[in-house]
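Only one protein chain is missing from this complex, and each of the others stays in its spot.
Chains: A and B, in written order; residue numbering restarts at 1 for each.
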Amino acid sequence: MTGTADLKEFIAAYLVEAEEHLTVANTQLLAIESAQRSGETNPRAVRETFRSLHTIKGLSAMVGVEPVVAIAHRMENFLRDTDRSGGTLPQLAIDALLRGVRAIEQRVAALSRGDAAAAPSEELLAALDSLGLGTKPVARSPVAVLELEPALLAKLAPFEVEQLLRGIAAGQRALRAEFSPSPERATQGLTINSIRERMAKVADIVRVLPRAVPMSPEAPGGLCFVLILLTRSTDDTITDAVGLNRGSLQSIVRTAPEPVADAEVAPNVESALDGAEDGPLDALSRRGVVRVDVSRLDDAMEGLSALIVTRFRLTRAIASLSESGVNTRELTEILKDNARQLRDLRAAIVRVRMVPVSELLERLPLLVRGLQRATHRLVRLELEGGNAELDKSVSERVFPALVHLVRNAVDHAIETPDERLRRNKPEEGLLRITCGARGSTRLEITVSDDGRGIDRAAVAKKAGRADPAGDTDLLDLLCIPGLSTREVVTTTSGRGMGMEIVKRTIVDELGGELEVHSQLGQGTTFTLRVPLTISIVDAFSFECEGQRFVVPVTMVEEIIEVDASDFVQLPANDDGSPTLNIISRRGAALPMLQLAHVFKLQSGKELSARKAIVVRRAGAPIAFAVDRMLGQQEVVIRPINDVLLRAPGVSGATDLGDGRPTLVLDLVALSASLTRGTPGEAKAASAVTQLPARMR
Amino acid sequence: MTEILVVDDSKVMRDMIVACLRAIPDTSFSHASSGLEAIERLSLARFDLLVLDLNMPDIGGVEVLEFVRAQDTLRALPVLIVTTRGDDQSRERVLQAGATGFLAKPFTPDSIIAEVRAILADGAEHVA
Partner (left out) sequence: MKLHVVFSIAGAEYALPFDSVLQMESYDGATLVPGAPDYVDGIVTVRGLVVPVVDLRTRFGLPRAELNLDTRIILTESRARVVALRVDSAREVIKLDIDKHQPAPSVVIERSSGFVHAVHPLGKRLLLLLDLPKLLGEDSHDSKSRALPEDDGSLDRAQLPG
């Protein structure tokens, strides 16, 4: 038998879970704060926060992180008392609790770096200790309106009863749904977890209560779960969504209210939190979630691309076998299955790497809150995320850039409340961040403020350059390393190097776009566009002057034959740019460029091209003539980011199985870079009239 | 084979408990991350020991324990409660609710192994 377990080995996993709970604590505390601003309490949030701190304390004790235990213990005690007394937290308490969360975050971060967790300051501990309140049990609520067995009713917490009553008063339906687990239902995917998950989409789950029932074919485990619900959905909607049958739903609203003096069925406040162990149902319910290290996903992707390359080699090997007369039919069939499986695997891995944009946005409210304090501004943050998802490594790179823009907005752009009033603006500045998918490959993020806008002249002067003509020039100015328009470096930002790094991350590293639009006195909007995923795409491979290239299938409209007699060559351009040709396609004139000329692979006029790839740019088709098409396959596109490799039309590199990189071309972008308002287009137009009649 | 169901909403915690108890020969482990899930599992399969955390999102460990003790089929199931509240009052309360054993966090690998060994050796009797 091996030696006893060393719990210190669990530190890494502990740090991951701790971070999750800290996020919950932050979110819940902010929710409490905002509820209290509108004069309401949020007891559920109090309880959730309590639970998070309690779990953090327990885990920290197990792995021996004493400083965190000390902080969490005090916070947990205070939250338990708060819950008992009805869940009201004075602002000072919320601040102190957020401080406590922050203190734990710092120690968790330190441990992640391999440093020790510092002992908490006496001042922090004293601040947390002094939060203690006296306990006052909550008054009981009348439950005459609800029709539910006393045994079940007794198990509901006061705030749950209150939730039901308020819901009924607001016109919602209060129901119970019953579910008995069984092996058959489990194989059909019906478990208490899956039922809860689906139910949460069509109803608010107030509570789930287990009850013992006599064993029967219907309930082979002798167990039935009763879900207490509030909803506006119909019974059919619910049963369809969840997979239960109609008979399992029943209303729990009494049709004829009875006098209050009935049995004292108020829930037992004592048991609610003193054992510190009960908790409400998490309305978001626990999804089966696994945290995965991004590097493991990278490994999986590497493995996958190796598989794809191997399959391509297999295909070629089979092709040459076939050429020498071997019957490869069965092999080909197997390879087709293999292709399909690889495609599915690829899709699955790509999906795993995707994270929702909310991950980018969820930490921003806390950041803005702190920034407001530090800079004495009032800022309202509006977030619009939508349902987009993006690759985890893209998200990780975008986040610091986003943080920088937010800091800039609060610190530099948005004016103090006084100044804003003087300018007839509302006291509270507005910071709006939106995320939306652009097409199927890009995510567009905008960060806009209604602050003072960018003073172009001041920026230009600081940079020692001329006033920027348009927004593009302004952006270039802003991204000069070391630029800062503040004489004094402020506490939160203003070191002046941030904008340059935003550009480097978004544009150079990720191959995205960055734009700014600003109006003096009115506000500024930054727009970022980043790729959603790293790509594995279907691509055509072809050869041009002995060199191989690939182009994504989705970009190609058509591949046509090219015959020397089919096209007309226009007169050469004076500026040496590649000559345009016109080829006839289904009676219409199609401009065509020879890729060999465009890439200066060969300058002779002789055409060795036999095929042309047609793409469409801004609605107009254009063709690129190449020597021959090689085939179609899935390729992994690796971005090529280095500044030395910025070339029009080159969007990445891939491996076709020979270990050498093959360029991935973006023919649409290439054509854009070549024909931007060039004389070529005008020439093309006039050349059409010169075409022989049969080609027109 | 001793079938053990480990119930705690923290995966790290569950993994740590399993890592400790693996030292005991012939053990096989199942996981549940909530009280409701634990009750569901217990109703559908046979277990020799339930290791139960008290602090969980949907229903607390005490309620699970009370539910278990109210079932004929589960009444004799040994239950080891694991909790951060190590004070005597909590211990009493938990044992009165029908726990077979009680262990306060943080615990060392040796202590949980000793508790479990003791419980299993006693068969299905309560140690209340």
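To be clear about the criterion, a contact is a pair of C-beta atoms (placed from the backbone, for glycine too) under 8 Å apart; a residue touches a chain by one contact, two chains touch by 3 or more.
Source: prediction; values computed, not measured.
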Shown chains touched by the chain that is not drawn here: A
Among A:403, A:463 or A:559, residue touching the chain not depicted: A:403
Residue among A:20, A:81, A:95 or A:162 touching the omitted chain: A:95
Selected residue (touches chain absent from view) among A:243, A:356 or A:370: A:370
Sole residue of A:104, A:209 or A:663 that reaches the chain not shown, by the stated touch rule: A:663
Per the touch definition above, residue among A:225, A:599 or A:624 touching the missing chain: A:599
Residues in chain A touching the chain absent from view: 92, 95-96, 98-99, 102, 106, 109, 302, 367, 370-371, 373-374, 400-401, 403-404, 481-482, 491-493, 495, 497-498, 501-502, 504, 547, 598-601, 638, 640, 642-650, 653, 655, 659-663
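Here is the rule we go by: only the chains that are shown with their structure count from here on.
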Between chain A and chain B, centroid-to-centroid distance (C-alpha), Å: 38
Complex contact set, residues of chain B against chain A: 9-13, 15-16, 19-20, 22-23, 25, 33-34, 36-37, 39-40, 42-44, 54-63, 67, 70-71, 73, 83-85, 90, 93-94, 105-107, 109-110, 113
Sites on chain A touched by chain B in the complex: 1-2, 4-7, 9-10, 13-14, 16-17, 51, 54-55, 57-59, 61-62, 64, 155, 181-183, 186, 191-193, 196, 208-210, 212, 220-223, 225, 271, 275-282, 286
